[in-house]
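See structure below.
Complex shown without one protein chain; remaining protein chains in place.
A, B and C label the chains in the order they appear, each numbered from 1.
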Amino acid sequence: MKVYLDYSATTPVKPEVFNAMTPYLRDYYGNPSSLHSYGRENKKAIDTARDQIAQTLKAKPEEIFFTGGGSEADNWAIKGTAEALKNKGRHIITTSIEHHAVLHTCQHLEKQGYEVTYLPVNEEGIISVEELKSHLREDTILITIMYANNEIGTIQPIQEIAAIAKEHKVLFHTDAVQAYGHLEINTQDLPVDMISISAHKLYGPKGVGALYIRKGTRIHNLIHGGAQERKKRAGTENIAGIVGFGKAAELAYGQLTEHVNHLTELRDYLLEGIQQKIPYTRLNGHRQKRLPNNVNVSFEFIEGESMLLSLDMVGIAASSGSACTSGSLDPSHVLLSLGLSHEMAHGSLRLTLGDQNTKEEIDYVLEQLPPIVQRLRDMSPLYEN
Amino acid sequence: MKVYLDYSATTPVKPEVFNAMTPYLRDYYGNPSSLHSYGRENKKAIDTARDQIAQTLKAKPEEIFFTGGGSEADNWAIKGTAEALKNKGRHIITTSIEHHAVLHTCQHLEKQGYEVTYLPVNEEGIISVEELKSHLREDTILITIMYANNEIGTIQPIQEIAAIAKEHKVLFHTDAVQAYGHLEINTQDLPVDMISISAHKLYGPKGVGALYIRKGTRIHNLIHGGAQERKKRAGTENIAGIVGFGKAAELAYGQLTEHVNHLTELRDYLLEGIQQKIPYTRLNGHRQKRLPNNVNVSFEFIEGESMLLSLDMVGIAASSGSACTSGSLDPSHVLLSLGLSHEMAHGSLRLTLGDQNTKEEIDYVLEQLPPIVQRLRDMSPLYEN
Amino acid sequence: MYSEIVMDHFTNPRNVGEISDADAVGQVGNPKCGDIMKMYFKIQDNIIVDVKFKTFGCGSAIASSSMATEMVKGKTVEEALELSNYEVAKELDGLPPAKMHCSLLAEQAIKSAIFDYAKKNNLYYKELEGFDPDAEEDHHSHDEE
Partner (left out) sequence: MYSEIVMDHFTNPRNVGEISDADAVGQVGNPKCGDIMKMYFKIQDNIIVDVKFKTFGCGSAIASSSMATEMVKGKTVEEALELSNYEVAKELDGLPPAKMHCSLLAEQAIKSAIFDYAKKNNLYYKELEGFDPDAEEDHHSHDEE
């Protein structure tokens, strides 16, 4: 049996999305910036996708700017506003559990003379709104806090954070790459200025994302050049990718409730099964305030990569820490932020669910996982029977 | 008859390229950074594409970094080195006819305290190597000069420029987005440090490009985050796009001579036909030192957009100025740099050829174009019969 | 991008040409931003009985000239002075936002011709107060943010 449980790393492209994309790879090839009819087809397609995405966020189409992915959107939001507002101030507030696209960007800005506050999180991965308030300064120009975490699925109190930002007239950006497609995000109710999203997390193609920029927000370009994206993001548009993103967004939000119910049910079944069958297990993240598709547990005494290898050998794809950091061997900064010891952080397993998963697959995982953990524990010098 | 003559704006995706891409949209969906087998398939595919592109440039695979397009590559090369070398100096040399991805990036850097010299070009669009030398300073950190121009197809004396840069130990970047796929670029003979290329100009998909960075070149990241692209360019990879790029590059350089011969023949036939049939016509750019697929002419007394509209109505797709700038109504900065008057710059027509064009198509253009020009001239207050 | 009416007026522009013994000739625009429009009026008893135009400009400039000449033909001079570019654009079934200024060129060309007529005939029109036919307006300001 093959079971893919790494949907937070990336999702397969839905057949409907693939079908929507192919004409733009095969048949229509004009440059959307061109005047002739070849270009116009493509321009229309981009407009449609922009509308589709705007609708899911209850935003205006002209507030959606396509990018080459979630990382570019994060970099743009942060560097673009830092640069635009540098005469106003150079203090940025973020959290210690952001994705590297935010974290490394902030660290880069620190080298350029900006000051960054990294808010800690509690044991369950949630920041304190009071603490956020206490760090606001005269020269704070940006708050960037992720909507939901990619490793532990924890959802932050975004509504409250946004209200504080608004009250203090500080720009607020949220990395919603993981939240988008799982949670309702309504820019009419939520006073957020910028939102990063990425197609390949919701059954769209890789290499395309978007930044929502509320009208009137001052931001410099990250990629200068041609007049694409209303002069805010240069480069010939990845049309097929954009069309796929639009379609994927429409599908995701068209069936959000069913999707979330299905995932939540499987998630709870999986989590409870693991906790029942494997002793010395810790749930990472908040039990309720978490993405419907995220299970993240640490098994004491064993290490993640060997677990992943063993799971892979029985056809189960999972991750330990985030996929993006697995090129590195350091324990996850998110898990360390929760207060986990290095050993516990190393022993983490992330299982993230998707549309295609079934109860039978979960049963298979619950059958395969315990002996794997036991075998590795038996080999571990940290484990005493 | 429909005739597409806007290949420099963008090309259709070749069927072989499309076929190479589809499995990566439809079947393989792992994240290449993941440890499990789903990810590995994709990792291999990226490695293959990197090899394919490295081979066309006689470069090492680890010198190729994928980006979201040519514009991103240009921005990265220029900002990334400017930032890395800012303590060494802040002077950059470029030309007045660069693509906006270079030009606007340089202008942006000027606002950040850098100094930029924009070398003029002669009537045929070529810079003077002597002039370049005379502008080199102690604090010059980068020369960025395009290989071949996107509007007028002019090819710069890159070999000489690179030699000068090397001699003076200044980094040299070239925007080869238009040259790549048309000219041999051999990084073993050419001492260039960075090269920007883009897939959609050589029958690959839109939204993917690459920056060649010679080993040892100091450059900061433009997009920070995950460890992708050897930690130099964050973001989940656009795998299908990258696979398509690799395939397109391989195909282009596998049949370069035939391709170039075919284009050159058609180009000369088209150009000579136009010059014969339409009086008051000026060839823009150098007659010999030009891309094999580029015809750029100015028709006195008339304006470009109305010409494009008229051509579009008889099925001919062309451009006036570059596609990327046609969102703007200003006359092309490239043509103005050649010394053209504003009216002449406005009356320019760019016809760029591709693989699919035939002599019959060119004959059709040569039949349709003269009456269109005549009709518009008859309407023009500048034209006296 | 363009409406059918625009395309019709672009393809078959009405009133193209010159009037050699015109009572009023106006030219506006600036080759710098690529658009020049020239209008010729034949005026009898304060009525515009004939109009011709020549335009160096984009498709929407040509269509606007054509439509504007049709709209002022048969009108009194005063009525012609009241024609706004919005009305021209409306008759064309709309123009893209970036192309509204092309219709303004047509409004200005009409005003310019009447300015010439007033000068030649020593007439005064309130609507032309402050009108400078040689003003180098920048029709091409971008909505850059």
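The working rule: a contact is a pair of C-beta atoms (placed from the backbone, for glycine too) under 8 Å apart; a residue touches a chain by one contact, two chains touch by 3 or more.
A quick note: this is a predicted structure, and the numbers were derived from the prediction, not measured.
Enquirer: Out of A:Ile302, A:Val334, A:Leu349 or A:Ile362, which is the one that touches the chain we can't see?
Expert: Of the listed residues, the one touching the omitted chain is A:Ile302.
Enquirer: What does the interface between subunit A and the hidden chain look like in terms of residue numbers?
Expert: Against the missing chain, subunit A presents residues 301-303, 305-306, 309, 313, 327-331, 341-343, 346, 378-382.
Everything below uses one rule, namely that only the chains that are shown with their structure count from here on.
Enquirer: Round to the nearest whole Å and give the separation of the Cα centres of subunit A and subunit B.
Expert: Taking the average C-alpha coordinate of subunit A and of subunit B, the gap between them is 33 Å.
Enquirer: Which residues does subunit B have that touch at least 2 chains other than itself?
Expert: Where subunit B meets two or more other chains at a single residue, that happens at 305, 309, 327-328.
Enquirer: Listing for subunit C: what residues touch at least two other chains?
Expert: 142
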